[in-house]
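Excluded from the complex is one protein chain; the other protein chains are retained at their positions.
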Amino acid sequence: MNNAQVEIQLIASLVAIACAIPGTFLVLRKMAMISDAISHSILPGIVIGFFITQDLNSPILILLAALTGIITVVLVEYIQKTGLVKEDTAIGLVFPILFSIGVIMIAKNANDVHLDIDAVLLGELAFTPFDRLIWFGTDVGPKSLWLIGGILVLTLVLLFAFFKELKVSTFDEGLSASLGFSPILIHYGLMSVSSVTTVGAFEAVGAILVVALMIAPAASAYLLTTNLKKMLLLAVGFGVFSAISGYWLAHTLDASIAGSITTMLGLVFLLVYLFAPSKGVIAVLYREKQQRTEVSLLTFLLHLKNHDELEERHVNHLREHINWQKVRAKSVLDLALKNNMIVINKNIVSLTEKGNTFTTKAIDYIITNKDAQIEDMKDDFFLFRG
Amino acid sequence: MSNPIAIKVDDLTVAYNYKPVLWDIDLEIPEGVLMAIVGPNGAGKSTLIKSILGILKPIAGSVSIYGKPYKKQRDLVAYVPQKGSVDWDFPTTALDVVTMGTYGALGWIKRPGQKEKKAALEALEKVGMLPFKGRQISQLSGGQQQRIFLARALVQNASIYFMDEPFQGVDATTEIAIINILKELRKAGKTVVVVHHDLQTVPEYFDWVTFLNVKKIATGAVKDIFNDDNLTKTYGINFKVSVNK
């Protein structure tokens, strides 16, 4: 590994961390698509900022571009408030138009602007080590490293300072307002941080891949934990892992680094999506199957409890009246027998004492929805666990 | 009651995401009653009619309409959904919405013609909304929107009507207008099932009632079973309503 390679990986990792933190809150607040909107609509801000400063790493440019991001949010919210279109349409209208303005500005001033369309979408991570920051005649590292490092420090400071407020306002806006934290202030604070981070990351990874870095690590983490601190740490971990492994993937394939990082993020998400212990698809499908059997069993037990008539309790009735397939009826019957809930006598099914108590308890729980009564049943039944 | 059974529900169990909402419901509703389904929030009232109508798929159980499976008797049944379930900013007029009631009889592809339009206009007149036929639906008041929904069901000319909270968010005039139409339907021998939440008006409006809270608590004539005992069983707290008998 040469020096430039180390620097690229370092920058990519810092970008990943800086994106994962606001991204986690955006995902939790159901505002993931806002990050998509911001990442597109900051483009005209960047171009205008570039006209003024002629330097992509200038703080003025970053502020200008971040301002465009916030204007986007305000504009979307304004259009939503007019009720002229549905809210998602408002997002879908605003950002492509702003982005188009940016693209056209670049195209019209191609000779003056050092941005090209590919850089807008993909960033130029590979070139970042060549733009050095010279301080008092000494080379102190790539400019982007300092830039994204600065943004990350700012994000971390804000995160630690306002962690409690962020947490409360994310999970319970009403409570946070009554505690005296202004939800609006937190909202726009988060939007500002997201905008600044997006601008900072833009140069490195491009418009659309910023979105991936914000959403994918947070979404993967959310499938593994609902604890906010753990979620933040996991998201950061996934981001850094994808950044570094993505770099080496790009190195191997000789392809875009940003594209490769996103592909790694996609792989991480796919794996978590499939295999997450309780919220992954495989676990969910297994649980649903389990629950289906359990609900069927309970339905069946309840039916027995409700009906004294022999005819209603005949084995065949399961098929005819309750309208189940033969197979399910049999598996339910077997399950009940195995658990000593029922006895079958001359094709007439009756509840055992155990079955009777169990059913009563289960119904009580279902009707009152009080958890206390079923604590001891949770071990046997998925149904009551969530 | 000597009337034939219009709706028969057997062992109906419904779960949302495998979380149970209705348990082993057996229900027989005789023809020609005006029935309220009452119960606390989350008792599964809407779920019950939605699963009778096949909008939700039950885990177990069956529904028959006049002795045959619901699927074969669909044209005998009309449905008035909750007003809040649709987007009232949808670009369409009152007449247009009411005409939708004829789509079922028309079947696939065929378009509504003069006959359907006439039926829709008649239904609009019945609910007192004829002057508003060309009005964009977002410009109607809550009560007027509910009347449009009722008119749409009337156009279907069904034998059995299911209504989900038809009195929610409507003005007093509309409430009286609606209940009068329902009573007229009953007089014509139709069966009307209404998800209802205002217990005070049950004895005045309805002659049949079902108490529901996940399980069926009781069902029968209002004069026989609408009492504090069943109310307490359903709502779980000691209940005293002044029932005007």
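All chains are identified by letter, namely A and B, in their written order; residue positions are counted from 1 within each chain.
Following the convention adopted for this analysis, a residue touches a chain if its C-beta (ideal position, glycine included) is under 8 Å from a C-beta of that chain, and two chains touch if they have at least 3 such contacts.
Note that contacts and distances are computed from a predicted model.
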Protein that the absent chain corresponds to, by UniProt name, given "1,2-phenylacetyl-CoA epoxidase subunit B", "Pyridoxal 5'-phosphate synthase subunit PdxS", "Transcriptional regulator HTH-type FeoC domain-containing protein" or "Zinc transporter": "Zinc transporter"
Residue, one of A:Ile21, A:Ile186, A:Ala219 or A:Leu297, that touches the chain absent here: A:Ala219
Option from A:Leu166, A:Ile261 or A:Leu302 whose C-beta touches the chain left out: A:Ile261
Hidden partner chain, touching residue among A:Ile104, A:Ala161, A:Leu185 or A:Ile344: A:Ile104
Chain A residues that touch the omitted chain in the full complex: 27, 30-33, 35-36, 79, 82, 84-86, 88-89, 91-93, 96-97, 99-101, 103-104, 107-108, 110, 117, 121-122, 208-209, 211-212, 214-216, 218-219, 222-223, 249-250, 253-256, 258-263, 265-266, 269, 273, 279-281, 284-285
Sites on chain B contacted by the missing partner chain, in the whole complex: 50, 53-55, 74-75, 77-79, 81, 85-87, 90-93, 96-97, 100, 103-104, 106-112, 136, 138, 152
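In this text, only the chains that are shown with their structure count from here on.
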Distance between the centres, which are taken as Cα means, of chain B and chain A, whole angstrom: 40
Touch list for chain B against partner chain A, complex: 10-11, 13, 15, 17-20, 23-24, 26, 42, 59-62, 89, 213-215, 236
Chain B partner contacts - residues on chain A that touch it in the complex: 83, 288, 291-292, 294-296, 298-299, 302-303, 306, 321-324, 363, 366-369, 383
